[in-house]
Each structure stands twice: as C-alpha cells, then as structure tokens.
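All protein chains of the complex are present and in place, except for one that has been dropped.
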Amino acid sequence: MSEATVTAPAGASRAGGSAPAPARSRRSWLKPLLLVALLVVLLALPLYVEEFWLRTGFAVFGAIVGAIGLNLLVGNSGQLSLAHAFFLAVGAVSYTYISGEEGGLGVAELGGLGLPPIVGMIVGVLLAGLAGLIFSPLAARLRGIYLGVASLALVFIGIHVLNSWTEVTGGFNGRAAPNFELFGFAFANRDPELYVLGVPFREAERLWYLGLVLALAAYLFARNLLRGRPGRALQTQRDSEVAASVMGVNVQGYKARIFLVSSMYAGLAGVMYALSIGSIAPESFGLELSILYLAMIVLGGLGSVNGAVLGAIFVSALPLVFQRYADLIPFVGDRGSGGLAAGEAARFLFGAAIVVVILFEPAGLAGIARRITGRFRRPGGSVTQRPPESHGPTSEPTPSDPPAQGSTT
Amino acid sequence: MTGATAAGSATGPAGPEIRSDIPPVEVDGVSVRFGAINALSDVSFTVQPGAIHAIIGPNGAGKSTMFNVLSGVYKAAEGQVRFGEHRLDQMRPYKIAGIGVARAFQNIALSGTQSVAENLMLGRHHLTKAGFLAAGLRLPKATREGKIHGARIAEIAEFLDLGEKLHTPVGVLSYGDQKRVEVARALCTEPRLLLLDEPVAGMNAEETDRMAAAILEIRSALGISVVLVEHDMGMVMSLADRVTVLDFGRLIADGTPAQVQSDPEVIRAYLGSGDEADPAEAAEHHAAEHHAAEHHAAEHHAAEHHAAEHHAAEHDQTAEAGRRPAADPRSSDSSGATS
C-alpha cells in the first residue's frame, strides 16, 4: 500500500492528478497472441512431457482452482478463512463416497453409492458449497480476524470427523478414490486404450486435459465475476462495508454468497486432489493445507486471479520439483545425508517468501509480473501509474495526509 | 423548530422543476445515544422536495450522526425519519439506497484499486441485476446491462469533469478528483434525495466554486432534494434554501440562511462567548479526556468525531478544528456579501 500513490495533496489537485489514459491499443494484438500460444503449448504438452510432469501438472491445476476460490474470499471480499482445507475435504470425501464402491478391507466397513464419477464430482462441489453456506451467517457476523480464528475450528472438527466416520471416510487410513469417468470414457490407463500421434494416452495424459479444462473454467468464471457487478460490490465491501451498504449492496448477502462460491471452488479442488493422489486420508486435510493455500494467494497477490494461479503453481509444484531434483539443489537431500528433506526445504522457502512478500511486495507475484509487463509495454516511468494493489481488506483510499486546509480558508 | 417555514418556502426552490415523485424528508424527534453520550437529542426538521438543505454546526454537533441516521448506518434510539411512505429509521442501509437515497462520504470511501468507471458502476448496483452466475458466465443479459449503464455513467462523469479519467484507478487521482468521484457515484444511483457530506472539504477555491455550481445544476437539472453538511459557510449561505443548525446534538436553529445568520444562539455557538475562542472545541476536549479515562473511547469517537475508520480522519478533525475559529467569522462575512 504505497501511500504516495493514494492521493496527491489537495492543494495540488489539478496538476498532480493528470493520469494519462492507458495506452491500450498499441500492443493489443500481442496479448491474445501470447494467450493462444500458451494454450497451444498446454494442449500439446502431453505429447512431449513425461508422466511426472503431467501428474504434477494435474496437482497444480487442482491447486489453481482452490487458490482462486480462496482468493475470492480472502483477497476480494476480505474474509480471512483458514477453513479452506475443510471445504476441500468435504469435496474429496463426498466424491469418494458417492462414486466409490461398497466394500471393506480388513476391519473397516466402507460404504459407497457407486454413482457415476461426474455425479460424485458435482455433488461434491455442491456439498462443499452447502457447508460454506451453513457457515457463512456466522462468518458474515465476525470481524475479519475473529473469522480467521473461528475458521480454524472447521479444520479441526473436519479432521475429527474424517478420523471417526469410518464408513464414509475410511477412518485413519483413508480410502481409495475412484477414477474419474465421463460418459464411459475413463480417465485411467485403459477403457479405452488410446494413442495420439503414437503417444500412449494413459491416466496422466487424460487427467492433464481434465485439469486444464476445469482450471480454465474456474479461472474464466472468477475473472468474469470480478469484472462484473458482483465483483465491484465485493471489492467495495472489502474496502468499506459502510460505503458498500449505503450504495445499495446487501453486504451480508454478498459475504454469504462469496463464501458459497469460494467453498464450491474448494470442493472442486478437493475432488481434483482426490483424483490426483488416488486416495484420501485425514492428515491430508489438516491446518497445513489451509496454510499452504493461504501461502499461494499471498505469494501470488491478494485479490488477483492471475496471482492465485501463479501462487498455486509456485507453492504446489515446488516441493515436487525439490523432491525430483534433490541431488542437484544445494542443501536439499535425504535426511541421512545431512541435507534438508525436500518438503522441509519447500516449507522454509514458503515461510520466508510469505514474510518477504508482505514486507516488501504486498502485490505478490502478480504485482511483480505486472511491473515487468508494464515496463515491457511502456518503457519509461509509466510503471508508477500502476494502481496501488490491495493489501488486505482495509485498503480504502483514505487520503494519506489531511487535506491542505489552508487552500479553502 | 423555529416557525420560519413559510419564509423558507418563499425563498426556497425557486425556478427548478421539482419532480413529482420526490417526497419531503421528515425528521421527527430523532435521538441517538452512544453509551452515556447523546449524539442527537430530539432533533426535528423537514427537507422540502427539491430543496438544497444544509446542516451546519460546530465540530461534534452531530451533523454526521444525522447523516448516518438518514442513510441507515446508525439506528435512532427515538424518533422517526420519513421519506414519503418509507420509514428510513427502520430500514437497512442497502434498502434505503434502493428507494433513491444516495450519499457521498466526507472521508472518501471509494475503492482505490478500481477505476473511476468501476466505482461509478457501483452506483448502479441497485438499478442492475446481474448476479454471480450471470456475471461469472458472462450471460448476454449481464453484458447488455453493462453496456446500457456504461453510457449513463460516462454522461455523469462528463458532468463532473471526470470524463477523461473514466479508466484511471481512483487511487491515483488527486484529492479534488476523488471528491468529485464520490459525488458522481452518488449521482449514479439516480437518487431522489442526495446526501452530500462536506463535498468541498479540502478543496481549493476554484474547485469549491465548480462543486457549488455542479450542486446547483444537479438540483435544477434533476429536480431532486439535496441535503448538505458543510463547513464552508460562504458556500452554505449562497447555495442553501434552508439551513438547520445543530450544536451538541440539539437543534438550535432552522430557517433560511438569512434567518439563521442573525440568530443569536447560532452566533453564540459559532463565535463562542467572550474570551473562550471556541466553546464547542473546548468542551469536546474535555469530554474526550473524561471518557478516555472511563474506557468509552469507542463511543466517544463515534459520537463526537464524524470520523472514518482511519487515522486520516483524525488528522482531518484536528486540522478542521484548527481552521474553524479563523474561518467562520470570515466566511460569515463572505456569505453576507453573497446573500
């Protein structure tokens, strides 16, 4: 929240605030071209890239969906929630139960409805949304930070339920998640066997495309939402609840609705998580997961959809990459060799990155990216025209200095 | 209430055509309390349809509390506020906006990261319908709605000299521009009653004149009622059809600018009695210390300071308090000249 950009001193009002209209036209063809190129690369990737990267990619797509959802809630509507892991769990468990088969391995008797996976996915998303909706009246009444702590409760209650409700969740050991399937086409290694340009399209390849489609849809929906009427209402409400309500926004209603949307995103992310790992287990949905999602949106940039995407890629891919290249990265290695385990190294990095971002670059990766593209587009000092990025819920554009009263007397 | 209603309407909204759907605002015996403090006690006045009605008074007089009651932010402990068949004192703020009451905030409450156009679009909130699904999926009806209302917004922005800045983020605008965006946003709700909370505070002389002209034009072009809280006496006296004066939460005068200016109680409230330069300010300080000791700081703030959540507001107050004793005598001079 750079004070200098908020307001010019009142005395200098006319001269100080002459912002040129953004030069949009000049490079307007470049952006769509880049986007199309990116899409082509993403579509063609399974032809060239090995399974590890595709599996990582699917995990990242899931994280993107979840992070966008959390950012809508925290970044755009200013409600700090640590309960994201809980809503992911609702989605994952619902999917597993609804589309899973009955059965029992050893001690645990597992239930399952055996419905088509697409039904499981949709109902999982809806149930996660419902859980969010049930919690939202309480959420809407709580001041920001009270909500943050209150939402902790959902995580711990969720873990307890996961551990206890063995018939549905598989209890301590968890249970396997069914493969996804759409109209008889399985996102698995066979059914049907499939080759594209001589490359076998197995589970990893198929899931890649599923992830791409879901993440893209989640991305577009969020972008449109924020650019539209609800987005304006949400962001004004974040900056000043009183101003929003006086302008005709039903603040309580909007808070509840964004909670619903955010937890539906989490539910979908949960389903994708279950598909990515192939199973669900209680310890996967602990506080740590919530904190990782928070790390994603903070590192990416609060309130920015692009930021959520960048943050999700960074946070969810980093440990996997560390793991794979442990021997190439200094300090990282096996526990035995005296180095840091990959997961630990990644956690240190996240922790430090959160602190550094909040201290020095509140706009996160998105802010950095915007600065780079801004420089690229308009060389010179035009970077300073960048809007002051939101820095949490209280970024009202209050004048940083008292208006120069002398000018009126 | 002083019995000057007849005189008020005589000099009142002359010229402009008053829209038929604009009822009077009847404030009837309103009291607001914060803990032990009476922010408003038994205040009654009427805003005639199509009038420019100013509420003035020293700091801590309850002006902003009155505005907060009119816009539904504070609930009155007693009394009624009627706007036609609606009871504003019983409605939630967003419902009040829905029946055509708009407010521009003193301490700019815009969304700094959003562009001027987006901020103005928020003013159209209750006139538009696109929900989460329609907006998220970009259904045709949402896009169409955006286009139609976008045109009207450009018009209003143009009216307040903001046309060129439509796509600039509000956060980088000058203070004067931001003040105008506040007013423009309120106008974008197509109000029947416009509440302006110190629309020229902190503006320079030229900007003040332009704002005053804009307010007159709003009234004459739209024929709506305007209620104004303002410290700039020159502006109040030249603009207002009617003036309500509050002091310590009580109504001490209500009438035409000329009547109010010659009212002895008003003069006392503003100029202070004898050597005490500003009794209101002194009393306020006294109250502040007293209540801080009793852990009532929160209530104190809400009642005495019409301040926003931020420190800037406090600065504002101190600056204002410092300015006032000097400003007031002079501005009543100037208003004498203009009226």
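In this document, chain identifiers A and B correspond to the written order of the chains, with residue numbering beginning at 1 in each.
Criterion: contacts are C-beta pairs under 8 Å (C-beta built on N, C-alpha and C of every residue); 3 or more make two chains touch, one makes a residue touch a chain.
One rule holds in what follows: contacts and distances are computed from a predicted model.
Missing chain, UniProt name from the options "Formate dehydrogenase subunit alpha", "ATP phosphoribosyltransferase regulatory subunit", "Amino acid/amide ABC transporter membrane protein 1 (HAAT family)" or "Cytochrome c-type biogenesis protein CcmF": "Amino acid/amide ABC transporter membrane protein 1 (HAAT family)".
The hidden chain makes contact, of the residues A:Leu80, A:Leu110 or A:Ala215, with A:Leu80. In the complete complex, the residue from A:Leu294, A:Ala312 or A:Leu365 that touches the missing chain is A:Leu294.
For chain A, the list of residues touching the undisplayed chain reads 1, 74, 78, 80, 138, 141-146, 148-150, 152-153, 156-157, 160-161, 163-165, 241-243, 287, 291, 294-295, 298, 340-341, 344, 347-348, 350-355, 358-359, 362, 391-395.
Keep this in mind: only the chains that are shown with their structure count from here on.
Put simply, chain A touches chain B in their complex at residues 5-14, 16-17, 19, 21-22, 221-222, 224-225, 227-233, 235-236, 238-240, 242-251, 257, 261, 303, 385, 387-390, 394-405, 407-409. Against chain A, the residues of chain B that register as touching in their complex are 71-73, 92-94, 96-98, 102-103, 105, 107-114, 118-119, 121-123, 125-126, 128-132, 134-138, 142, 145-146, 164-165, 167-178, 185, 189, 200-208, 232, 308-310, 312-313, 315-316, 318-320, 322-323, 326-327, 330.
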